[in-house]
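Yeah, one chain of the complex is gone here, protein chain that is, but the others are all in their spots.
Labels run A and B following the written order; every chain starts at residue 1.
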Amino acid sequence: MSALSVDAEPSQSSAAIAWSAHGELEVLSFDLGGERFAIEAVLVREIVDPLPETRVPGAPALVDRVVNHRGRIVPVADLRAAFAMVAAPPGAESRLVVVELTLDDETLLLALRADRVHEVVTLAEASSEDAPSVGVRWPRAYVRRLVRWGDDVLVLPNLAAILARALGGAGVSE
Amino acid sequence: MSAEDPAAAFRIEARELLDQVEQALLDLTHRLDDLTLVDAVFRGLHTLKGSGAMFGFDALAAFTHHIESAFDRVRKGRARATLELVATVLAARDHMRALVEGDAVPREGEAILARLAAAVDGPAAEPVVPTQSAVPMASAAGWHLSFRLPREALVHGINALALLDELRALGDCSLVGRRDTIPPLDQLAERECHVTWDVTLRGDVPRAAIDDVFLFVLDDMELSVAPLARLDPTSTAAEAGAGVDAAGEAGRADADRPAPDTFGARQAARVAQGELVRVPAARLDALMDRVGELVIAQSRLSQLAGDRHDLPLRSVAEEIERLAAELRDTMMLLRMVPVASLFGRFRRLVHDLARETGKAIALETAGESTEIDKSVGERLFDPLVHILRNACDHGLERPDERVALGKAATGTVRLAAHQAGGAAMITISDDGRGVSRARVRAKAEASGLVAPGEVLTDADLLALIFHPGFSTAATVTSLSGRGVGMDVVKREIERLRGTIELVSTEGVGTTITLRIPLTLAIIDGLLVRVGAARYVIPLAAVEECLELSVEEDQRSLGRSLITLRDRLVPFLRLRELFATGGEPDPYQKIVVVSTGRERVGLAVDQIIGSHQTVVKALSPFHRGVGTFSGATILGDGAVALILDVAQLVARGQQAEAMEQAA
Partner (left out) sequence: MSASILTVDDSASLRMAIRIALTGAGYDVTEACDGADGLAKAAATRFDLIVTDLNMPNMDGLSMIRALREQPAQAGVPIIFLSTESDAEVKAQAKAAGATGWLVKPFEPEQLIRVVQKVLGR
């Protein structure tokens, strides 16, 4: 059942994509590892050029770096680690997408890696479908929906599920 | 429009007063005949009643009135203070607290009053009789009055002319000042009042109105009043001549003696040390954040200045560094409060626990002036309550058991605090039965934490107590629940970046030691480099720094122990631990850190220097990593992780143990 309110903080669980009353969703889309991802525009705080990174020894590969973003220490999440993609070196178009998420009653800042960031677009629920159970190399729990946009298929990742492993399994708000 | 709310301010004061009353009552249980304590309790109740009524806390005022009356009887020697009475008044105090907070249950109040009546001889409260002054009959035509003010009236601030104006306001007046009562000039003291006034007042003025004019001097002045012409006697007016006396309370025989305010003694001591200012804690937090940001910016400035060969700039940067350090230290102090405030709340707890368990328990405290950060103290309250409950409920034996064992009938629980390095050490010890190893073992096996026959050291066995889901309570008592929560306690202490340790001897007692960093926000750090990355080690934990000689480096390759000045010390190579990669610097350094009991040497490539470190919490994603307790931003904007000394020391211990076992 889709949620009706547009301004509620969208939960990241697969069950609750906050399509508007007209079945629409504003997303920011970006390229990473050859795929095109989309996340809710309301989550996005800022898009910045790559920053000097500090490694956190012992941290899971998904979040093993941090950056100094306006005086705050923000972990960098590399979705390529979750989707078993090859990690390519950053290019001229690489950016960090700083998002704000609520997980387990805690509000967190996270910087998502992106090879290239596109504009904010409006997706239609009518053009979306669940990820197929065969034929993809990703864990099904990591994808909420696939949405057609022009000639492309955008992947709406399930950030909560992906990050839950890095949080030790705790902190997934369903 | 300001947001001032006297009722809210009263609530804050009431809480303090109630705490002081509680402490006095607890002292009274040890010294039932101490009249200064009785007086202190009475004064507190008295103030609460009066001020409560002022700010609309009518239920509080009414209830307190009864308690105050009861204590008044004790104060006057008409009733004796007994343990039962004190216990009842303690319960009453709790009800009063609930009345202040707005969540009182009226039935409980009634029950307490009934107990109170039984505990004190005779009626618990004197009936409240509103005062009614006799009001003389009114006269329709007016009055003739003659008055002379007391001699010192002018000095005492009586405005004689204002009184005349008030009379004039009542009706048509003709006034004559008589000089016959004025002494001759050489006997006339300035500022003394000698004039006698004759006044004819025409109009339908009640007698009470005249008394009202002279309200404040009525008892001391000469006043004669005669009606001008008596018409029909009129019944007394409803205006009780009480003037501004709106309370209408019972006239008590004895006065509120202005005896030395022993109750306020502690308060006076605090105030005597200088004015106190109340600041909302949130404002201190905000200030703390600003100071943190200032420190970071100052560090950047110092770095930039260091890169330039600009002497004036450098000296200004140094000055700012010094000022920032002082500001930081002052901020630390602002938030520090003595643990006495924390310990004080436990006296009541132990008293109640003793009553409920039927045990005799004495609470000793030491080091109450040791200071800790205010919010750290608040977060320690629940864990400490838990530990105390365990000690009183499970640790201490009943008096008969103790005597049979040759111990004193009264069990002792001791709370002590002192500062060690950058941390506050808080110990809770009892002289009870200690932790039964057999019971811990049995319970651990029953919970599946330990396999039967598995070999465990004593330390490992005791550590199981902190494991989630563990309980050694033979019976579930309502007092401390399942006698567990030690895992919750441990987690909370660790959230404060502290450590908890348990030492126990069966039959003798148990001691729990908490080690809490004094402040969470800004620490003195030692900046080191491992590979290309920089890390911060809390300076308070650093014992010494040494060179790692090439020989010793060779000798200890692959080993977990190193010889430092002829002693073997556990040893960690941070390059290996952090998988830094590449080749180490030729001349490495060893930083020896300790938690006070254990130490470990950390091999780093370079020791850069001391660094004021603004501690930023780790993102939840990195909390599980273990070796880091936080992160900071350096002067050049880079991030440096802060090493968790306790964890590293533990790792060193493990590695050493494995090596020795091999």
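Keep in mind that, in the parts below, a residue touches a chain if its C-beta (ideal position, glycine included) is under 8 Å from a C-beta of that chain, and two chains touch if they have at least 3 such contacts.
Just so you know, these numbers come straight off a predicted model, no measurement behind them.
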Study note, to complete from the structure: Of the chains on display, those the missing one touches are B
**Study point:** Hidden-chain contact residue, picked from the options B:Arg31, B:Arg78 or B:His156
**Key:** B:His156
Exercise for review: Check the options B:Glu13, B:Asp94 or B:Glu378 and report the residue that touches the missing chain.
Suggested key: B:Glu13
**Study point:** Of B:Glu84, B:Glu101, B:Asp165 or B:Asp204, the residue in touch with the unshown chain
**Key:** B:Asp165
Revision key, fill the gap. Answer key for B:Leu32, B:Val195 or B:Leu215 versus the chain not shown reads B:Leu215
Point to revise | Absent chain, residues of chain B that touch it | key: 4, 6-10, 12-13, 43, 46-47, 49-51, 53-55, 61, 131, 152, 154-159, 161-162, 165-166, 191, 215-216, 219-220, 242, 244-252, 254-256, 258, 261, 264-265, 267-268, 271-272, 275, 278
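One rule holds for everything that comes next: only the chains that are shown with their structure count from here on.
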Revision key, fill the gap. Taking each chain's centre as the mean of its CA atoms, chain A sits from chain B at a distance in Å of 46
Exercise for review: Spell out the residues on chain B that touch chain A in their complex, using ranges where they run on.
Suggested key: 293, 296, 533, 577-580, 616, 618-622, 624-628, 631, 633, 637-641
Study note, to complete from the structure: The chain A residues in contact with chain B across the complex are 52, 54-60, 63, 66-68, 71-75, 103-104, 106, 108-109, 163, 166-168, 171
